[in-house]
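Got a structure here, written out as structure tokens. Questions coming.
Missing here is one protein chain; the remaining ones are kept as they sit in the complex.
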Amino acid sequence: MSLGAYVVRRLLALIPIALGVTILVFFLIHLVPGDPARTILGNQATAPRVALLRHEWGLDRPLPVQYAKFMGRIVRGDLGSSLFYNTGAGHLALERLPVTLWLIGFGAVLSVLIAVPLATIGATYRDRIPDHLVRVVPLAGLGFPPFWVGIVLLLVFGLHLGRLFPVGGYGSGFFGHLHAMFLPALTVAFAIAPILIRSLRASLLEVLESDYVTTARSKGLPERRVLVNHALRNAIVSTVSVLGVNIGYLVGGTVVVEQVYAIPGVGQLMINAIFQRDFPIVQAVTLIFSVMVVLVYLITDIVHALLDPRVRFD
Amino acid sequence: MTEPLLRVEDLRVEFRLSSGRVVAVDGASFEVGRGEALGLVGESGSGKTMALRALVGLLPRTARVTAGSIEYEGVDLLRASEDARRRLRGRSIAMIFQEPMTALNPVMRVGQQIAEVPRVVLGVGRRRADERALELMRLVGIPDPVRRAQAYPHELSGGMRQRVMIAIALAADPQLVLCDEPTTALDVTIQDQILQLLRALREEFGLSVVFVSHDLAVIAQTCRRIAVMYAGQVVETGSVEEVFREPRHPYTLGLLRSVPDFELVRERLSAIPGTPPDPAAPPSGCRFHPRCAFSRHDCTGGLFPLQPLGGGRATACIHHEDCAEDARREPVLARA
Partner (left out) sequence: MAIAAEAVAEATFVEHSRGFRSRWYRTPSFVTGVSILGLIVLAAILAPVIAMHNPTDQDLLHTLAGPSWSHLLGTDDLGRDVWARLVYGARTDLQIAFLAVLFPFAIGTTIGLLSGYYGRWVDTIANWFVNVVVAFPFYVLIIALVFALGSGTRNIYIAITIVGWVSYTRIVRGEVLVAKRRDYVLAARSAGLSDPRILGRHLLPNVITQAIVFACSDIVLDILAIVTLGYLGLGVQRPRPDWGTMIADGQTYLTTHWMLSTIPGIAVVITALGLSLLADGLADLLRPE
């Protein structure tokens, strides 16, 4: 089947999941103990305001009707209106989206730049000292809380070592972004690099024992070419899937990292909304994040299919 | 007599396992002359594949050569640098593997995999290398090479894949081709085609070949000389004709007698009783003696190296006369 048909098939499979996602997001409001409207408004709750909110959110109608209203609004692009700002929650979130996307993208790139060389060294020097050093990274690295890593990096590079990087903000212009986002992106990269290293190293070890690598060596190819064009090229196919899955984790990690570095992205919007008890924004952001994750999974599948010619021929 | 192209002496290959060390090849010796085809015959576990791999330094990670010499054109490969060995691979010594499905890179087009050899190893330009790949594909009998070159290995049939492997092996004009059971994984009809192809190519380019197989019939078709391996050792060498007519090792005799429809009608088929020894704990003395019909007391202890018998024949059996006599009495081959 062609790539196009493959993509369409995957998209169709996504529909029930997308529905499930909206249901979950919809139900968030019903998890709130007691009267959601009153709890959300907190100490701003006056009887008329509560009543207004209940009506606006349709909380006095039966559940299926509420859900239908909810879906109706979403389909029209209305993700609810913020309780504090006078704009739509969706609009606010989308405004800040590019910043967060920058962080995610930059972080993903850095994580690959870190993981590939380390995993390759580990696999090439299997069971020798360089490999042991490399294996420590996933072992210890998974236990580092991303926000704490961010703080430490801030401490070392932002405040001490000649104040190399700004301690917050987004910067302006492409290189300004690169500069300002370097430490946050590095923080994010450190969060998922351990998993990538572990997966790629294991994959490489397996591939290096395979027959086609022996064939490649029997051709008299230099070892570097065998490693890159034959071994790595195959090992990376399975690691792409791992990267995709972890980008989901990565996306979530940006929420905290944005807090640490005061970056004006969607994550920071969410945290602020939580403290301001601005429920619609929290709901909208959760939905947007999950759409991002699902898209990432789809892109990962497509990239995987592109890299592995055997996949399309299911 | 001219110097042999390849001379292996007392080769010893060991495996390092978690449970200890296992000797896969224990003192194997054989030679290959220029333009000659040598068959390396034995059951699985005889060490024949390991011996072959050792020739080009392509042993698995856990194995290593611990003794012996491998002389190629007079140079001992075991004492040469890894760089020197690598330079020989492809250019002088090529290898054809058993399982073409796993031996080809699944994510690279086959044309590329062939062209890679002249391009990277010989430094030929990209376009010239691609042309050479097409030439080679035609040479090995792949129809419609231009289209086929764009295919991935999983899109080709087993026979096609093996032809690609052969093309890869020949791409840098080697002198010696090592074949590790190249037809075992193929259908019988395809097997024949591939064997014929190999024979034709060998004649056309004057290649020397070491052909590893467990199948005597295949060896008989392709090789002029034969070396029989058992439990990690070479137990008999000689020309195919002589050895088949008058085997001088009981194991060879047993093998010959256990092969069905060997171009003739025989009175009875017989199997060799017993099983091959555990490589981690071989029997003392001659390794075959527990299963041997001719064994006597002096077979149970001591070493049994290959003894040359003149005229290119050698055997490790000290009772080879009895064996030969038995073979004469009850011949394996109806015609010599």
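Letters A and B mark the chains as written, and numbering starts fresh at 1 in each.
Criterion: a contact is a pair of C-beta atoms (placed from the backbone, for glycine too) under 8 Å apart; a residue touches a chain by one contact, two chains touch by 3 or more.
Values in this document were obtained by computation on a predicted structure and should not be read as measured data.
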> Which of the visible chains would the unseen chain be in contact with across the whole complex?
Replying inline: A
>> Out of A:24, A:113, A:133 or A:228, which residue would touch the omitted chain in the full complex?
In response: A:24
> Which one touches the absent chain: A:52, A:68 or A:140?
Replying inline: A:140
>> To test your reading of the contact rule: which positions on chain A touch the chain that is missing from view?
In response: 16-17, 20-21, 23-24, 28-29, 31-33, 39, 139-140, 142-148, 151-152, 154-155, 159, 248-253, 255-256, 259-260, 270-271, 274-275, 282-283, 285-286, 289-290, 293-294, 297
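Here, only the chains that are shown with their structure count from here on.
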> Which bits of chain A are touching chain B when the two form their complex?
Replying inline: 126, 209-212, 214-223, 225, 229-230, 233-234, 237, 307-310, 313
>> Looking at the complex, which residues from chain B come into contact with chain A?
In response: 56, 58, 60-61, 86-91, 94-95, 97, 99, 102-108, 116-117, 120-121, 152, 154, 165, 168, 171-172
